[in-house]
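Note that one protein chain is taken out, while the other chains of the complex remain in position.
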Amino acid sequence: MTQVIVTVMPKQGVLDPQGQAVAGALGQLGFEGVGEVRIGKRIELAIAGDDPAGQARAMCEQLLANALIEDYSIEVPG
Amino acid sequence: MSTTVAVLRFPGTLDHDSAVRAVEGLGATAVEAWHADAELPAGTDAVLLPGGFSYGDHLRCGAIASRAPVMAAVKRHADAGGRVVGICNGFQVLCEAGLLPGALRRNATLSFVCRQMELEVADDDTPWTSGLETGAVISIPIKNNEGAWYGDPDAARVVLRYRDNLLGSTDAVAGVANAAGNVMGLMPHPEEACDALLGSTDGQLVLAGLIA
Partner (left out) sequence: MSDVPLHRQLGLTDDEAALIPELLGREPTDPELVMFSLMWSEHCSYKHSKPLLRGFPTTGARVLQGPGENAGVVDVGDGIAVALKIESHNHPSAVEPFEGAATGVGGIVRDIIAMGARPIALLDSLRFGELTSARSRHLFTRSVAGIGHYGNCIGVPTVGGEVSFDDRYEESCLVNAMCVGVLGPGGILRAAAQGPGNALVLFGNKTGRDGIGGASVLASAELDEAEDKRPSVQVSDPFTERKLMDCCRELAESGTLVALQDLGAAGLTSAASEMAAKGGVGLDIDLDLVPLRETLAPAEILVSESQERMLAVVLPEKLEEMIAVCRRWDLDATAIGSVTEGENLVARSGGAVVVDLPARLLADDAPVYEVPRVPAPAGIPLDLATIPEPADLAAAWADLLARPNIASKRWIYERYDHLVGANTIRRPGGDAAVVRLPGSDRAIALTTDCAERHCEIDPRGGGRASVLEAARNLACVGARPVAATDCLNFPNPEKGSTGWRLAESIAGMAEALTALDVPVVSGNVSLYNESATRSILPTPVVGMMGLLERADSSVGHAFADAGDVVLLVGDDGVLDASEYAASPGGALPDVDVSREVAAIELVLRAAEEGLLRSAHDVSGGGLAVALAESAMAGGVGVTAEVEPGRRDDEVMFGEGGGRMLVTLAAGDVARFEGLAGPAVRVRWLGEVGGDAVVLRIGDNEVALPVERAREAYERGLPEALA
């Protein structure tokens, strides 16, 4: 099994209501100098087979990310 | 003098108006407490944190609201023995603020659930259940997405349990109190069960705990 880390983020230019709300809250708590905040998901997968990154890419295309509004990146550590 | 209940309002609080109506139906006076204020309104006897989606439920339910300026004042009020009840999102805020044990997780149904529920009184020695006997059953609706309480029931004071543990709460917990009993949180909505026309008045029995 190979450890694969998928990061799914809202696409640049797509509204991120969650990031916007957290940015506002950080400002209210007194953290100054915080610009844009964007919030995504980290998905850890254990994948068997020869091409774990390719598998993960297919999973992103079919399920893990919504290509209309989200980008994803795939990392295979080690 | 009638009891004055401060009803909190955060951005995204939804049940402020119905909570005010429920409080007034008990003969108490309701005043709005604004999230950005550092103090509770003068003359506050008890505090109600109503339900809703404060800050859009972003990050974690109740997390952002629990850090609002007014929450320090709520903490001082609770530490001094004042009564505090959190309903649904208000319960989530109290857990995030450390005023109640445990946390609320995603429902086992993996969906939002709006349904009338039967609750069993687990502890009749709290202000919130003083008009009820342990084992009594009351009917109050739930409406939440993240309403499964997770925690150590032995370390918490369980006040209400679901008869049908649909949401997957630890030990079927629907509501818990702090050790002293003056602070309680529950996922069901007693303010939605204070009028026979809407199907139940059992919520009044719980909210009567606001009135010392």
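By letter and in written order, the chains are A and B; residue numbering begins at 1 in each of them.
Here is the rule we go by: contacts are C-beta pairs under 8 Å (C-beta built on N, C-alpha and C of every residue); 3 or more make two chains touch, one makes a residue touch a chain.
As the structure is a computational prediction, the values presented were derived from the model and not from experiment.
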Given B:Gly12, B:Pro41 or B:Gly168, the residue that touches the chain left out of view is B:Gly12
Using the definition of touch stated at the top, determine which of B:Pro41, B:Gly56, B:Pro69 or B:Gly168 touches the missing chain.
B:Gly56
Hidden partner chain, residues of chain A it touches:
10-17, 20-21, 24, 66, 68-69
Chain B, residues in touch with the chain not shown (by the definition above)
11-12, 14-15, 17-18, 21-22, 52-53, 55-58, 111-115, 141, 143, 145, 189, 191-192, 194-195, 197-198
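The rule is short, and it goes like this: only the chains that are shown with their structure count from here on.
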Roughly how far is chain A from chain B, centre to centre by C-alpha average, rounded to an integer in Å?
34
Going by the contact rule at the top, pick out the chain B residues touching chain A in the complex.
36, 55-56, 58-59, 64, 67-68
Which chain A residues qualify as touching chain B in the complex?
17-18, 21-22, 25, 28-29, 39
